[in-house]
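Left out: one protein chain. Kept in place: all the others.
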Amino acid sequence: MRVDEQFKHIRNHSLFLCRDLITEDFSLQASEEVSPPKWHLAHTTWFFEQFILIPFAEAYHVKHPQFNFLFNSYYNSLGERTARNQRGLMTRPAVSEVFDYREYVDQAMLELIAQGNEEVLSLVTLGLNHEQQHQELLVTDLKFSLWFNPLTISVMDIGEYIIPNSSPWVEKEEGIYEVGYKGNGFCFDNELNAHKVYLNAFRISGNLVSNEEYLEFINAGGYENPIYWHDEGWAWVQQQKVKKPLYWEYSEGTWKYYTLNGKKSIDLKAPVAHVSFYEASAFANWKGKRLPTEFEWEVAQQDFHWGSRWEWTNSAYLPYPGFKIAPGALGEYNGKFMVNQMVLRGASVATPEHHSRPTYRNFFHPHFRWQFMGIRLAESI
Amino acid sequence: MRVDEQFKHIRNHSLFLCRDLITEDFSLQASEEVSPPKWHLAHTTWFFEQFILIPFAEAYHVKHPQFNFLFNSYYNSLGERTARNQRGLMTRPAVSEVFDYREYVDQAMLELIAQGNEEVLSLVTLGLNHEQQHQELLVTDLKFSLWFNPLTISVMDIGEYIIPNSSPWVEKEEGIYEVGYKGNGFCFDNELNAHKVYLNAFRISGNLVSNEEYLEFINAGGYENPIYWHDEGWAWVQQQKVKKPLYWEYSEGTWKYYTLNGKKSIDLKAPVAHVSFYEASAFANWKGKRLPTEFEWEVAQQDFHWGSRWEWTNSAYLPYPGFKIAPGALGEYNGKFMVNQMVLRGASVATPEHHSRPTYRNFFHPHFRWQFMGIRLAESI
Amino acid sequence: MRVDEQFKHIRNHSLFLCRDLITEDFSLQASEEVSPPKWHLAHTTWFFEQFILIPFAEAYHVKHPQFNFLFNSYYNSLGERTARNQRGLMTRPAVSEVFDYREYVDQAMLELIAQGNEEVLSLVTLGLNHEQQHQELLVTDLKFSLWFNPLTISVMDIGEYIIPNSSPWVEKEEGIYEVGYKGNGFCFDNELNAHKVYLNAFRISGNLVSNEEYLEFINAGGYENPIYWHDEGWAWVQQQKVKKPLYWEYSEGTWKYYTLNGKKSIDLKAPVAHVSFYEASAFANWKGKRLPTEFEWEVAQQDFHWGSRWEWTNSAYLPYPGFKIAPGALGEYNGKFMVNQMVLRGASVATPEHHSRPTYRNFFHPHFRWQFMGIRLAESI
Partner (left out) sequence: MRVDEQFKHIRNHSLFLCRDLITEDFSLQASEEVSPPKWHLAHTTWFFEQFILIPFAEAYHVKHPQFNFLFNSYYNSLGERTARNQRGLMTRPAVSEVFDYREYVDQAMLELIAQGNEEVLSLVTLGLNHEQQHQELLVTDLKFSLWFNPLTISVMDIGEYIIPNSSPWVEKEEGIYEVGYKGNGFCFDNELNAHKVYLNAFRISGNLVSNEEYLEFINAGGYENPIYWHDEGWAWVQQQKVKKPLYWEYSEGTWKYYTLNGKKSIDLKAPVAHVSFYEASAFANWKGKRLPTEFEWEVAQQDFHWGSRWEWTNSAYLPYPGFKIAPGALGEYNGKFMVNQMVLRGASVATPEHHSRPTYRNFFHPHFRWQFMGIRLAESI
């Protein structure tokens, strides 16, 4: 697909995700960790304006100078910004103004893309990947925020609990493997440099852990026994009184879960979702297995199906050998988050098509659950 | 005015206050203490439904049973309700549905009022006074929440900083006075019973403290010297780094304040607003005066102008002799708040016409500032 | 008793209270609200040094200049001081050094007292009353802090749960009464000025509420029903999961309470202790009665027994007419606490002999329970 077509396609998809929202929903923000739909729509637009139009489009006129403050996300080097937990308070600009802002920037972007400058096209690709990341967040944030509404609201059906085909366990021998991105396409800086790692022999499951298996863990008292848990995981379970995955509820004798398409009965065969790293790890301990490392996952991934859940690995999010932070504000994209987070590999039902790849490194703090996070088991041989 | 006309008049006024809001603004809630406009519009409607239509209108059909949960405010005896800090998360029901709900309930109410049942008419009067209280909150809550928006938004002009006529000090002799409500009209239960109090001789100012006088306090270092402050007031000043009234800002050499009609330069002659009890009390100490008690205020009020600011008194909010809590949920209206709050007397620019009276007892925690709270001085003779 | 004898007697009593402590106990502090014994012993000494020896004893030499910082309690106008929650961290000066400090100051004080200066003698009386207040706190703070030790520790027997004689209800007629201190002896500034109040007719119980009556409240579900509680009291009950008075525990089928002399079975006839204002007030509501005001208590107190519990009143702690804050640091003694606290009248088993009187005004925040706080009922006639 040509860059301008890609641009139109991905930009339109953000609006498509909002097709069943009412104006009121666009400002909804139920916690500091999630953002309102309007903010996602505006921030991704701001990204194109700030990093491409302002430096490269000579005649470009910034229509709303305050939007830099309003829709900057976390770029410390670009100055003050709206406090993260106050994004939902920005009832103005109106939703319609944000839609106008998107059109205005898109128009300017398409003109600039037509000029074919290589540096611009490379930044456009980055901006589109950035927008896709926010498309996934828009969906998961919305799920989280709508969940607080006692009137169960349906706004989209993304097939959250599809049931995958079954695959056998995969074995890999001890030795040197190469990991990291080495193609010619786009990748994020955290996937570089491609490098060698030495792995001991291991076995990894072809399947994600199902709701049925996870229910066994619950019923076996998994949430009541500290021996399965990290010390911090156990503290989290006790303080938050966690007894089940996020969005699960037990009522009238059956387990149900909340989806963006309403409340459903648990599909036993579907892969469990919305578990923290602590839960994933405790489940693995209870099973006498462990989580894979991100490199075990990467070298084995072609032998199994993936894509419906982000899969917790037992790897901390750290730089690859020779990793360099880019100069300027874009250098804040990935590197500064490389502490206290765990790597997730794969993709989920909320990830836009063609966005992920085998070397893709997603990352979250170990207690987060609002993404579609699942579990795959491994063991040393 | 007939009750049905009063009903229409007051109910319409709530909508009139929202005339310049956009749909997005109706869910805006910037802190736990304030509520979104939509919630005020729905909750006042729920009050008529819950306390009048359900018990008295035989054929009345509750259209939205979940609204009892969504729009109950604090009646512990009526069961579960939306957590106070999550009122802004209720993007559904839509604004238009709440308007429909108002119309539906108003229609049923007007039919019921027409039947002329005395108990109903008495409850209608309570419901209308309740609605007026929420009209004031709607205005002050909105001011607070919009204030967080970096784009200074104008939504109404209520003459926040009008300049009053000047009046002399008033003196009262030592002796027995009668306080509390003893007329035939409506009053809240906390104004009863009318009773005698013994007051020592005192003097009370005919004027509210002006912005100019308050600026002198600021410039004299009033916020830096603990001797003027209550111990808790001083802790509040230090922890919150308070240096000025709420909504004031100093920029480019001048003092400005934020109003619902935009940002303005300080009117030196206008009465200071948005100060806490701690600030009011520290100011009085600095002046070598004190705040009046609520009874001093009540017996002297006819000799001075009041109505633009709620006036902090040095009286704690406590029951009058013989005070009785009404049976049922309406008994939760006032009595259960009689601890840790201070009484304010008078009325403010945001108070609906004809709502207050000389015996009216408003009350807030000593650190609150988002109402139009001002200062009147007194002294013992 | 002569002032020097009084001085020796009261100063020695502070040491007497510590007779069964081990060195380790003197630094014990289990929360911000309580202080370690060593701190009480040093602070009361500092008070004599700071307010009497330094200004009046010409040849006096301050031996430890840092003690001003270490043992100042809350006098904001005297500069920096140890954070309240870090008093237990001052393992140095050693206990023996604090004992030496007491002796050193006592010696200088006795020499100064012998000179007979009237202003000094008046301040000595204040200092001794101050020391007695800290003697009560030393006992109650110690009880609170030792309670955390799983090895039930006994350090003194003060007869915490003595059973009083029974008295009938007392009635008073409507009319003008005089309250406040008007004798020639010592009183605190908050008991002044004596003044007239107008009271409606009322009835007040001759007895404190017993453990037996309080147990009925517990067994009747008093802690589970919001209608008896202030709104803030109910929030406190829910957040703190309060289900019984402080120091009570139910184990092996019986109710026990913790005393400074070990764990005991509940004496049903003894007056309930260690309840908050919220609990006292909820109990009264459940009984269909109310708490007395501090003035009702004062005008009726000569007709009933009191002295084993501080008695919660329904009066907020506020200044009397004409109350003046003294100049200088001693002006911080009482006035700055006159917000958000409730008045308690009487005395307790932990109050030193001859310390309290009928006009004495004790005060605490409504949620505090670690003093020996009890309940007396009243009602309007």
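Each chain carries a letter (A, B and C) given by its place in the written order, and its residues are counted from 1.
Basically, a residue touches a chain if its C-beta (ideal position, glycine included) is under 8 Å from a C-beta of that chain, and two chains touch if they have at least 3 such contacts.
None of the values given here were measured: they were computed from a predicted structure.
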Of the chains on display, those the missing one touches are A, C
Of the residues C:61, C:92 or C:241, I need the one that contacts the missing chain. C:92
Which of A:66, A:107, A:166 or A:340 contacts the chain that the document leaves out: A:340
Among A:150, A:183, A:262 or A:322, choose the residue that contacts the chain missing from this document, as touch is defined above. A:322
Check the options A:47, A:67, A:101 or A:277 and report the residue that touches the missing chain. A:277
Identified contact with the non-displayed chain, of A:69, A:104, A:148 or A:234: A:234
Could you pull out which residues of chain A are in touch with the chain that's been left out? 74, 76-77, 176, 195-200, 226-227, 229-234, 277-278, 281, 285, 290, 314-316, 318-319, 321-322, 325, 331-332, 336-340, 342, 366, 380
Touching residues of chain C against the unshown chain: what are they? 22-28, 30, 66, 69-70, 82, 86, 88-95, 145-146, 148-151, 153
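Note that in this section only the chains that are shown with their structure count from here on.
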Farthest chain (mean CA position) relative to chain B: A
Point out which chain occupies the most central position, where each centre is the mean of Cα atoms. B
Taking each chain's centre as the mean position of its Cα atoms, how many Å separate chain B from chain C? 36
Round to the nearest whole Å and give the separation of the Cα centres of chain A and chain C. 57
Per the centroid of Cα atoms for each chain, what is the distance between chain A and chain B, given in Å? 45
Among the residues of chain A, which ones contact at least 2 other chains? none
